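Only one protein chain is missing; all other protein chains are in place.
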Amino acid sequence: MPPTYADSSDADGSSTSSTVVYDLAPDCTVDAVEVDANYHATVNGVVPYGVFVDLSDHVSGLVHESVLDGDYDVGDSFIVHLDEVRENGDLSFSEASPADYTTEAVGPENDATVDELDDKVGNAVRLTGTVVQIRQTAGPTVFHLRDAGGIVPCAAFEEAGVRAYPDVEIDDLVTVVGEVESRNGSLQVEVESLDTDTDEAAATDLDAALEEAAQPATPDPLVEWEAFEPVREDLESVAATLKRAVLDGRPIRMRHHADGDGMCAAVPLQYALARYVQSVHVDPGETRHHLRRLPSKAPFYEMEDVTRDLNYALEDQERHGQKLPLLLMLDNGSTEEDTPAYRTLSEYDMPIVVLDHHHPDPEAVEPYLDEHVNPYLHDEDYRITTGMMCVELARMIDPDVTEEVRHVPAVAGLCDRSRAEVMDEYIALADEAGYDEDDLEDIGEALDYAAFWLRYNDGSGLVDDVLNVDCDDDQRHRDIVEFLASHAERDRDRQLDVTLPHTESEELANGANLYRVDVENHAHRFTYPAPGKTTGAVHDHKVREHDGDPVITIGFGPDFAVLRSDGVRLDIPEMVTQLTDEHPGAGVSGGGHLVVGSIKFVSGKREQVLDALVEKMAEADIDEDLRSTLLRD
Amino acid sequence: MPPTYADSSDADGSSTSSTVVYDLAPDCTVDAVEVDANYHATVNGVVPYGVFVDLSDHVSGLVHESVLDGDYDVGDSFIVHLDEVRENGDLSFSEASPADYTTEAVGPENDATVDELDDKVGNAVRLTGTVVQIRQTAGPTVFHLRDAGGIVPCAAFEEAGVRAYPDVEIDDLVTVVGEVESRNGSLQVEVESLDTDTDEAAATDLDAALEEAAQPATPDPLVEWEAFEPVREDLESVAATLKRAVLDGRPIRMRHHADGDGMCAAVPLQYALARYVQSVHVDPGETRHHLRRLPSKAPFYEMEDVTRDLNYALEDQERHGQKLPLLLMLDNGSTEEDTPAYRTLSEYDMPIVVLDHHHPDPEAVEPYLDEHVNPYLHDEDYRITTGMMCVELARMIDPDVTEEVRHVPAVAGLCDRSRAEVMDEYIALADEAGYDEDDLEDIGEALDYAAFWLRYNDGSGLVDDVLNVDCDDDQRHRDIVEFLASHAERDRDRQLDVTLPHTESEELANGANLYRVDVENHAHRFTYPAPGKTTGAVHDHKVREHDGDPVITIGFGPDFAVLRSDGVRLDIPEMVTQLTDEHPGAGVSGGGHLVVGSIKFVSGKREQVLDALVEKMAEADIDEDLRSTLLRD
Partner (left out) sequence: MPPTYADSSDADGSSTSSTVVYDLAPDCTVDAVEVDANYHATVNGVVPYGVFVDLSDHVSGLVHESVLDGDYDVGDSFIVHLDEVRENGDLSFSEASPADYTTEAVGPENDATVDELDDKVGNAVRLTGTVVQIRQTAGPTVFHLRDAGGIVPCAAFEEAGVRAYPDVEIDDLVTVVGEVESRNGSLQVEVESLDTDTDEAAATDLDAALEEAAQPATPDPLVEWEAFEPVREDLESVAATLKRAVLDGRPIRMRHHADGDGMCAAVPLQYALARYVQSVHVDPGETRHHLRRLPSKAPFYEMEDVTRDLNYALEDQERHGQKLPLLLMLDNGSTEEDTPAYRTLSEYDMPIVVLDHHHPDPEAVEPYLDEHVNPYLHDEDYRITTGMMCVELARMIDPDVTEEVRHVPAVAGLCDRSRAEVMDEYIALADEAGYDEDDLEDIGEALDYAAFWLRYNDGSGLVDDVLNVDCDDDQRHRDIVEFLASHAERDRDRQLDVTLPHTESEELANGANLYRVDVENHAHRFTYPAPGKTTGAVHDHKVREHDGDPVITIGFGPDFAVLRSDGVRLDIPEMVTQLTDEHPGAGVSGGGHLVVGSIKFVSGKREQVLDALVEKMAEADIDEDLRSTLLRD
């Protein structure tokens, strides 16, 4: 977009009053000049047939000796008149000596921000921003430049496969001048020059603009809920952190518990974040490089997962020149068992954000975390599920997702048997969206079932349909939920058929009814439901039978046991600690909440460990209120 | 390809008799006009300096007032003379008033079908067909248009990453006008206009043409075999269904039993279908998106497989805008255990076609199937193997594959011990192709062995060489077969060395010789042959020892048993039903044919279930003819 000179028609170098002489800014390109206008020029070379002059860093040309009046050396300045732009792009000037003139500064007309590039295809622009990714291709080096308007790839070609501007690093503030191109329909800037910018004011301005851009939206909460308010404040901070990560070109790697609540947390957030990534990057293909969702099978961040995450992150960094990702732990990650992994990642410049509603060890984990949201930190408990939190978080990132996700908190609550007083409101909200309570239960069951069979696969194609987020076919959603939920039920019943007849019962000294079931020898193996869920199904069955009396269920295999209880004040973490101390060589480890948990040991010590465990259970107090796990139906 | 006007040399607008005035069809592009010819034109705009006229939807230009005689309004028609095509493509007309003229309709010369595009690179064409895929790229939206001549990608650009023609959906009949381009050497059409076509006649014509194109070839069968004839008719229908799926742009996902017969079925079919896909799509890169072969480890369509298939299908649909695939089950899929999976897929618009020769449950499965081919449905049995069927099916899709596959039925028959009376003819046919019976046995054994080690990998590189289909190096084929077959034999012998000494024998009341072997504790684990095949090897060994007397073999592990029998009228499916009823809580399930099968139970009930099973076996009738599983050597 060349500038239009208001009065350039008479700018022929004649000495009329108020002749204009333009002074080009250093960044101006040839687009900024016009034939028959006058310019301030500086000599940059003297040759036998004339002098070469610079009008800016990017505009030069010859004043032939035949049209040169004075005698100039390199560095001298004088006024020139642009006579001609030749076919090959060369500029021919003649010397001009206007008796009277005014100087007008030209440029930088090309200054633009990333969000304005759409309209500038084919034109030169000047962008100022931070380098957030440097990808060396077989051809050019691609610098991803980020300003307050978004992120755009800028291709600089030095030599095939050779790093252009080798001194420029990630996080450098730079000024790029180049032409905006549409490449396969996607925008990029063909770099003409790239300068490291040391202007601290510009850096400060940009940072302020980004800070502003990262501000969370503040939609009204889906339901009024006082207990949620402190958590809500934490979530606003997380929303800003996540938006800022996207603006900083930092990928986000989500690890979520592979169960119903975990998916109710991860899927809405993935949806909102994907939309945000899409809005920030001018290249629509970038989403898949900047956002990944991965299920975690274990109830903590296990060594295999962190080893792989770290390896992939380092490979992506090397291959695509990306920043290391921000790790976002969902419905997982608040406990001491997660710290070994965190310790390393934080050393690797991988920020960690945790949203969990399992009983946390804040002293253990928080030194490694950038953000930690957990209702227990506000004297609340797991009834505020991770899914509930993440739906509000997703809306803070992009309020327009509300319609798609307003049924999700109810699903999350039912999955984790939340006794929140607002459950009815969440369910009513889902009802408005067309889901009755049975539908919601089925969705939860279907998520669990899908998670089981998908194993380490994120199953996006399927899971989005099950949860009906980003799925535009309602019938398809209903079909897949019906299919998965009915199979989950069938398989659970099949498992109960073989386990219940072999469940051994005993009444403990404290009056609790203890059930023990061998989930290795009296259950179908390698199928749904797995031992933990099988134990839960047995327990729920027994709780219904006893109608309020205290019930404890132990489902055991060769080297593990799963524990569920109702109406008894167990303290499973404490019991595990005691067992570990009292039985050296039994390899006892494990954990959980007060009344649900799991425990591992070496198989040769199973009898000894379980007997000791039952002894402790027999001494526990009866407490009818501890009924958190009661099945809703 | 501009039209040539027979008598255009005097078409200068003078009033000679028989001046020709051309009337362009709406779809004609500028390629259809010629300087100095006359045209019917319609005014589409009036400006101070003349009028703009349309000759067609794509051809417009100016009649300058200086060469305009009449006074026209928008919508008026008159005759123009094309004076000039300017460098920038603009057309200049003058008004023409021939005293006497004849009108000739021009166009649509550009009408083409997909198979004609090769010769039209650089030209505009008009295609009428159905949209079979809509892929949104970071740049244009790519509509895959299908007519009777094939499928071509048509790229329409609205804005980077923005859906062009958002109202157009899969299966819409449309007319595309655009230029044929060669992009990386592959053809595509650059869309100029895309109109939804509501011409029912065109739809009917296209459907008839596709119906015709999908007709199966009718090569003579490889061998004359009366028993095969009813199956053959079914196969012709399947051939038409599969060809039509390809013509409809629907991907085909093949799931085959991961054993010798399963691969003898899948590989020839994959070969023929790949060639057909190649012939239908002008983009040679499409084959891999439209055809996948996957082995199934289980003898039925298990939950893990269907969950993944569905997830991948939905992801491909979202990512590539493809239709959901047709599922083709080979050597698997006829039984009640497959129905849960089918039910869902059929709700998802995923047609299902089954070719199997295991004992079917037609009432259970057929409600969900588009086609079901199984010899048992024609009072035949498993001696007509799936491999035999699929070789004929492959030839119906592409008769030119015959040379490559004529040895395959013999391999399939030997793998599954078919006692078909035409086995000798199949073997003779293979002999003509250079394979003696030992070669064929080795190929079968090599396929089994490769399937075991490849696990969930389709192993195309290897399997094609083993079966010598689409492998152009005979020596390589022989080497790999020799390698795999000799290792299979070595490993089987090694397994027999440890199992035979621990096989316990007993004579049942009915005179049958029962052998029991613990394939968990007295066999090498996690290696070839797996428990089922190990049991079979023990059984074959014992059958040879007893030389005709009835033999039953049970190979058991902690929670399963594999059953083989010879000369005894067992009814394994019935026995499983009885055991399930009689032993609640033992988790009994399973199935099979009369005399081979498998059974699962919970490990804590193994003794009880096996004892009950043996009791039932002792009551079975002796029947010397039930020798189907006799080893051929």
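Every chain is named by a letter (A and B) in the order it is written, and numbering of its residues begins at 1.
Going forward, a contact is a pair of C-beta atoms (placed from the backbone, for glycine too) under 8 Å apart; a residue touches a chain by one contact, two chains touch by 3 or more.
Being a predicted model, the structure only gives us computed values, none of them experimental.
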- Looking at A:D90, A:E104, A:D171 or A:E315, which makes contact with the chain not pictured? A:E315
- Message: I'm checking contacts with the chain that's been left out. Which of B:R86, B:R319 or B:R525 qualifies?
- Response: B:R525
- Task: Have a look at B:D234, B:D248 or B:D283 and name the one touching the chain we're not showing.
- Result: B:D283
- Note on the structure: By the document's definition of touch, the residue of A:G45, A:G70 or A:G139 touching the omitted chain is A:G139
- Note on the structure: Residue positions on subunit A contacting the omitted chain are 137-140, 157, 159-161, 303-304, 307-308, 310-318, 340, 343-344, 347-348, 559, 584-587, 600, 602-605
- Task: Please give every residue of subunit B in contact with the chain that is not shown.
- Result: 118, 182, 184-187, 282-285, 450, 453-455, 457, 459-462, 464-465, 476, 479-480, 483, 487, 494, 497-498, 500-502, 518, 520-525, 528
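The rule is simple: only the chains that are shown with their structure count from here on.
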- Expressed in whole Å, how far the mean CA point of subunit A lies from that of subunit B is 38
